[in-house]
Structures are given as structure tokens and as C-alpha cells.
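A single protein chain has been omitted; all remaining protein chains appear in their positions.
As written, the chains take the letters A and B, and residue 1 is the first residue of each chain.
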Amino acid sequence: MRSSLKMLAALVAAAALALPARAQFAVAEDAPKKPDGSAKPDEKKGEEKKDDKKKDEKKDRWLAILNGDVHTISDGVLRGATLLCKNGKIHALGYGVEVPKEAATIDATGLHLYPGLIAVNSAQVIGAEPLDLTTDVFSYNVTFGLACGWTTIVSGNSAGKLTYGTLDGLLLRSNLLMRMSYQSGDERRRVRDDFENAREFLRKRKLFEQQRAANQPAEEPKPDGVNQEYLKLLGGDAIARFDAFTAEDLRSIAKLVTEYGFKAVVFGATEGWIVAEELGRAGISCVVTPMTPRVERDPRLNRPNGATIENAALLWKGGVKVAVIPATARLGTDGLVERDLRTPTLEAAFAVRGGLPREAAEAALTLNAARVLGIDDRVGSLEVGKDADVILLDGELLDYESFVYYAVVNGRLAYDKAKESLFRDLRPRPSTYQEPKPPEPPKEEAKTEEKKDEGKKEEKKEEGKKEGEGEAKKDGGEKKPDETPKPEEKSALELTS
Amino acid sequence: MSLSLGWFAPLLVAPLAPYSGEASDAAVAAPLVAPAAAAPAASPATSPAGIGGAPRWGTAAEPAPRLAIVVSKVMTVAENDAVVDNAVILVKDGRIEKVGRQSEVAIPEGYQVIDGKGLWAVPGFVDCHDHVGGGLSDLNDGVYLSNPGLDSLHTIDPENENVRNALAGGVTTVLVIPGSGNNMSGFGTIIKTWGRSIDDVVVRSPGSLKIAQSGNPERYWYGIGRSFMNWNTRDTLLRAKKYHSAWKAFEEGRGAKPEYSPYFHGFRGLIDKKFPVTVHTQIYQVVAETIQMLHDELGLWTVLDHSEFDACELGAETAKRDMFVIVGPRSIHYDRRDRRIAGLCAEWLRTGNGKQKLGVNTDAPVLPQENLPLQATYAVRFGLPRERGLPALSRVPAQALGIFDRVGSLEAGKDADIALWTGDPVDPSSACLFTVVNGRIAYDSKTMGRRY
Partner (left out) sequence: MRTLTRKLSVALLLALAAGPVPVAFAARTTAPDAGDRYVAIRCGKLITGTGEEKSDVTLLIKNGKVELIGEKVELPFPCEVIDASKMVVMPGHVHAHSRLSLLDYQRQGMRADVKVADEFLPGPGAFDAALAAGFTTLQLVAPGASGIPGRCMVVRTADVGDGYVIDDEGAIKANLVNVAQDRRMLSEAIGGAKREIEKVEKARAEFEAKKKAAEEQKKKEEEAKKQQGQAPQGGAPGAPSGGPPNAPPNAPPNAPPSGPKAGDPPKPEEAKPEAKKEETFQPPPIAPQLQPFVDLVQKKPGSSLFVKLGGATTYLHWLEVAKEHEVAHVLYPEVSRAFNWPQAFSGVPGTDLHWVADKVGENKELVVLAPWLSYIQGSIDLVNVPAKFTAAGARVALTPPSDAADVLGAYRFQVAELVKNGMKRADAIAAMTKHAAEAAGVGAELGTLEPGKRANFIVLTADPFDAQASLERVVVEGKVAWTRAPKSRS
């Protein structure tokens, strides 16, 4: 009897606590939504239901990182601020952010928050294309990559996230860059021809549109023989990638880009420092390796040449957006040459050694890398609405002694240094991560659930499953019309029968 | 570093490289070196102008300039790890005359003032294990599995590219040793990284005996394994010892004059502990054999180089014997037992109960010579206490080679090998801007261009 009384008291207390908490929660919400989330857009609900069968996971996924120094990269540093993630996105950032009770938390006192680093190139770290079907999300590479600070890694021409233990949100974007070669005379002629054709077509179409607007008789131009990729480039919908090293090549690329006005990024750019201003004026971005292998000046050439540690700095001074990538795109433990993806921050520190300001070097691993790939709408800085990809270090990003203590990918804790043996013994700190608390159910439900025996719970589960099935079917039904008209996708059955 | 050239390796002594009159074509920026206010005529630093009119390197023939180097911080890396803020270093006759606070040390007349305000002065670094003397063709004269009597002295080109770049990394003293393609590939030479002639650069010859225990000499011929190589090394050294005692007896008037042997005569200094044996040794069993055979049994002055992989388990043994351990070019070890990455230096220190003397090496050109400070960066990042970073680059290797009386710290009376850095050299974002070797300006990034 006494125990049941106690239970009752506890229930009343829980209900009393729950009410003000919900009220706070409502205040914290910036969008006009009902406190219990019932008025959320239907599509989103559907998405989450599809995400997992279990009832619990239909609830919002919260993660709050408390009291850390938030280096936003895009907008300065907020010391001792709170970053709140909801369903994989940054939901709120700043001071006095109300944290929902059911949120998982990391106490980041004394830690520095940075956006997860972006590797613009990699080899054998995650899967090959298609990334989402070939990446082993339990691979040691993923853990290792996260421990080194990376959260987004390009493989092939797609960007993937290091989503440890889940396939959810792995693929960020495919078809990132359009690879172009502009070196030999033949290549140059072909590229220019294609640009000319595409530009001519655009000109004709503009004329046609003008004529049509003026109700004049006009014939619609046909895009026959026009390279669609070049149309995209001219329309600003694609980014061209060049791999070029010498000042000569870089200069001619700058000329081409200036002439046709498209987005371009150059990988390598060893002699970029010589033509930095031309590259800057053309709006070209560069991906450089500051700790570049020595390329000695050739004294026979009567002009500046060779590699220099000041490359990144001089490019930056010339107005070029600079992203940094280590010399080797692998991730290894043999430990000999130490210039692979294990050391992104030391690589960027080398750019600082060459004269690049620290802020620019930090951006070179984050926001600028995202811009180079055209994924800066999703990642690269800590801003509300962007993906919640955050790394927490015990010092500034470029401090050679700093370690990554937590890596958060899509709002999920993907790496916890204290719980992973890899670097656990180096500068140890106890983990402050706290699992999400089970949501407090409304009063009546709580009562009934306690009374239910196991068998009944199982029944409930089954019901849940059935509901899930129904919805999955619905979704499938809705999607089918979209899927079928695609002409390229041939059924595997047809192919093999 | 091994490059088995086998039978093609030249047996002849490499000719000394002549001085090349290559002009420095770097942009003429405001030089860091300001002529002293008084008595410009007396200043010996105004060396003959180069082709472009830019200041040229001094030559050994001239007397060294008198320098007053004014910096914000001096890391002396002396035994007491003294740090002097707002300091001045006086340099005279190629040696450090005085190190002190600017408020306490007056700059005498006739001293060129080098304005290094905001910069740190640190001793020039010492690399115990590299192959930057000349070209790679001189690396391994692999005629026999043991080639006692060979000497790296004759392979040295004092102005080769690796040595030049070393200055830009603040590296001023290196032990140039033959490769590890065979068990004994000759004697090493300790040189400075700046000088006009071989006489200018040599600090000590022989600097050490190079022994490669395993890891590379296996490639010499089919069927050669660790056991045979251990026997081979011991056999050669025992013969050398016998040779030495015969000569010693003769010198003390106790016997007849023995026949001179070019194979074994060089070993006399080794057995007299005038120079150490630097051992290319790595992996637990091999390092254990190094300690047991070379140090305990043969009683040689033994310095461990490379010292990689799981050899770091032997810290207790090396610390007990007060041996020097120089680690590199690998700086980390993947430990499968604990599924973790271990810093090699940190592991040696841990197994050596915090008493192990630790330095780092590059094995240049495996890693570029100028990357030596980066080895300390990795060592500290992976667990070596920060205060041991700088000593691992200068004091410890200098002590290991027995040249700490000349280099490895900034103290009065020592060679004026000084590098000016924008900050802590262990931090990869700091840069070396100015290097003095033997009291002469060897590298000035402003006049010669940034090399690293």
C-alpha cells in the first residue's frame, strides 16, 4: 500500500515537472509550433517514421553541447555558448538557449567547438561510388577519420559523412565537381569550342525569349551538339575542377575562367603564388598542400618558379579562396611520412607558418573546403540550419597538441575519445556525454504502461510494426510514379533474365 | 635509409665538391641584418657583394663577424633549461660570447645588431641520423656484408641541397652516416650545415661508427637473417678489438708493431670511446641485441637510432644503462594489443620510468632534413612532455654524440649556432627565419627568400 502511494506521489511530481518543462520548450522553439510537436509539418513526420520502425525514434532527436567556445568560422567565436542540435541540424546557437529535457548533452566546458573538417579528396578511407552502398560504417577508418577531425570526406566525386554505425545521412551529395583538363593544345581547343557552342546557344535562346516576349515570330534554338555540362557551368550550376601545378597552366586557366565566367577550383596550384592575383581576380578557388614536397627552384628558368611554403598565404593575399588537404589522401598507421589525412590541423598550421592568418587556415579546412565543393549550404560552419557536424577539441584547432574529444555527425555523437581506445590515453578527459533521457510520458499513459505486463507490450510492438508497414506501403505507393519513368534505370531482373 | 646499389657503388673516394658560385637571386628585401651604427669599416660582415648586389654568404677565409642578436626570448636549452626574455646574444669569433637580458648586457661597439624583436632564439638543432652528405649514390658501398674502414667523410658536399634546406629548418649540425644496406657501412661524420669547404664543416671525423643490425641488410644476399648478422657484427668487432689491443700493447712498449690494417684502424677510436657507435636498430629483439651485444658485452659507447616499432618496450633497459635513444623517422606506433596509436617517444619514456634520454631524427632524405622540428612536434603531440620537445632536437642528440661542449645549447663559449624562430619551434605554425652557423649568417629568409 505504502509503495503504491509513493508511486502515486512520484507520478504527480513527474507531471508537475513535465508541465513547466514543456512550457520552456515552447519558448525555445523559434518557429510557431505547438509544444507537443503535433503541428509539425506532416512530411517531416513521415520521414522520421520511415527512418525507423520503433516508436521511440519518431520523437525528435536532440543533442545539446553546453558551455563550449563555439568557433563558427562564418561569424566569429562565441565563448561559453550552447549549441543545440535537432534531428541532425543545428537548431539554436548562442547564450541562454533553452535545452529540452529529453536532449542528450555534452558538457563542453573548456572545449572548443569547430565545424567538422572536410576532406576534399580521399583514397580508401570510405567506400567508392556509390558511397552510401559501399561505405563500411563500422570500419576503423571511420573512427580514425573522426578522431582526426574529419566529418565529411570526398571519395570519387561524391561527398560522404563519417556516420559511424548508421547509414542515415551518409551520402551528402554526388556529382560535386566537373573534371576538366586544360593542358595540351588539343584539350584547350576542345574546351574553348565547347564553351563557345554553349555560349552561342545561350545567346540564341535569350534572343528567342526576348522575341517571344515581344510576340515576334521566332524559332526556338535547339541544343544540338551543345555539351550540357558546359551549359551548367555557364549557368553557374556546376563547378569545374582543374588539376594544375605550374604558373603557366594556372594563368591560362585564369584566362579561360575570366573569359567565360564560371565557377572553378584548382587542385594542386603549386606555383599558384606566382599568379595569385590573376587567380583571385578570376574568382578561382585553390586546394593546396602547404607541407608540399620540396620542388626546388629551377635556376635555368629565368622567372619565379618552384614550390614555397608561402603559397597558401600568397594565394590568400591575392584574393583566392584556399582550401587545404594533406599530401596523401590515405589514412594510415605506418607512421613514416606523416603527411596523410591523419594530420589535417598540422597541415593547416603549416600554411600559418607560411604566413596565412589563423582564421583563414581554419576556414581552409572547413568553410572554404565546403565552398570549393559547393556544399557550403549544408556544412562548413556552425550556423543555425546547417548540418550538425561538430568537433570538440581541448584547444584551438591549429594547436598541434589539440585532440578531438567528440565528433558529432548529423547531430549524433559519432566519436567519443574517452570511450574509444585509439587516443584514449593521450591527454585523457572523462566523457561528459549523457544519453538522451527517456521522454516523460503524459500522466495517463505512464500509469497504463506500468500496469502492462510483457505480453501486452509485445502486442503493442506488433501494432507499431503494423502501423509502420502501412505507412511504408503508402510511401512506396506515392513514390512509384516518380521512380518508374526514369529511362536509365533498368531493372536488375530484366538484365539477368 | 638504404639504397642497395650493390656492385655498382663506386669504391673510389668521392672528389670534394668545388665551391659553386651560384648567385642568390632572391628578392632584395630589407635585410634583417642592420650594419652596426659605429665603425662600418670595421664590420667584417660586409662580405663581397654578389652578382645582384645582395649580401652574399661569408667565406671561411674571412674572420667571422661580431653579432649582437636581439630577440624577445632565448631558449638556452642548457642543462637548467634556462629561458631569457628580452635577451641579447653576443657572438664573437664564431662563438657565443654572452647571453643575457637586454637590460643587463650592453652591446659593445663594432657589433652588427640583428633585430630579432618578437622572435625566439634557439640553439641550432642536431640530427643524429641522416644521409645528406652528398648524393644518394654514396649511400651504400655494399661490397661486403660488413665494410669496415669506409668513411662517409669523402662523400660530403657541404653545399648540397639537403644541407642548404636544413638551415631553413634551424638544423645546424648533422651526423652524416652511410646507409643501412649492410651491417657495417663505414664511419659517420659530424658536420655543420654551412661552410665553404670540407674543413669548414667537419665537427668530428669519425663522428661515429654506423652499424645496421637488421631491417635492411637482409637484402644484401639470399639467406641472411638476424642471427647471422649478429654473428657477423660481433665477429668484426671482436677482430677490431684484438687489433686495437695489439696496437695498444705496441704503443705501451709491450709488443712488436702490428701490421697496419685499413679495415680495422678506424675502430681504435671507437674502442677508446672517442666516438660512439650509432646503431640503426629497431624492433624489440634487435634492440635487445644491441643493448646486450654492443653495450654490455663489447662495452662500446652505444647510441640507438631509429628505435622504432615495438622497441619502445625496452625503455627500462636503456634507462638503466643511461643510454641515449634517438627516435625516427617513424614517430608513432600502432599498438594492436590496445587498439591505439602510441607516440614512440612517449612510450620509451613510459617504459623508461620517465628517465629515458630521448632525441629525434629524420633519416633525411627519408624525411626532408628541414623537417627535424616536425619530429618533435609529433613526439609532443603523441605524449612526450612539452618541455622535452626542444631538448630532443638539440641538447639530447648533442650529448648523445659527445659534442655538447660545442653545440646543442646557447651558452657562452659554445659554437654560435643560433636559429631565430617566430615562436616555439615545436609548433608547426612557427617558422625559422634566420640561422647563424659558426657565428656566420647562414640563412636569412628576407634576403635569401623563404626556403621552408
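As a convention for this text, a contact is a pair of C-beta atoms (placed from the backbone, for glycine too) under 8 Å apart; a residue touches a chain by one contact, two chains touch by 3 or more.
Keep in mind it's a predicted model, so treat the numbers as computed, not measured.
Engineer: Among A:V137, A:A159 or A:L373, exactly one should touch the missing chain; which is it?
Structural biologist: The missing chain is touched by A:V137.
Engineer: Touching the absent chain in the whole complex: find that residue among B:D93, B:D338 or B:D405.
Structural biologist: Touches the omitted chain: B:D338.
Engineer: Using the touch definition up top, pick the residue from A:L167, A:V295 or A:V384 that touches the left-out chain.
Structural biologist: Spelled out, the listed residue whose C-beta touches the missing chain is A:L167.
Engineer: Since one chain has been left out of the picture, which residues of subunit B touch it in the full complex?
Structural biologist: Where subunit B meets the chain not shown: residues 334, 336-339.
Engineer: Can you list where subunit A touches the absent chain?
Structural biologist: Interface with the chain not displayed, on the subunit A side: 50, 53, 124, 130, 133-141, 144, 165-167, 331-333, 421, 465, 468-469, 472, 476, 491-493, 495-497.
Everything below uses one rule, namely that only the chains that are shown with their structure count from here on.
Engineer: For a test of understanding, state which residues of subunit A touch subunit B in their complex under the given definition.
Structural biologist: 293-294, 296, 299, 308-310, 333-338, 346, 349-350, 352-354, 358, 398-401, 421-426
Engineer: Give the list of subunit B residues in touch with subunit A in this complex.
Structural biologist: 22, 25, 161, 165, 329-334, 338-341, 343, 346, 366-368, 374, 377-378, 380-383, 386, 422, 426-431, 449-450, 452
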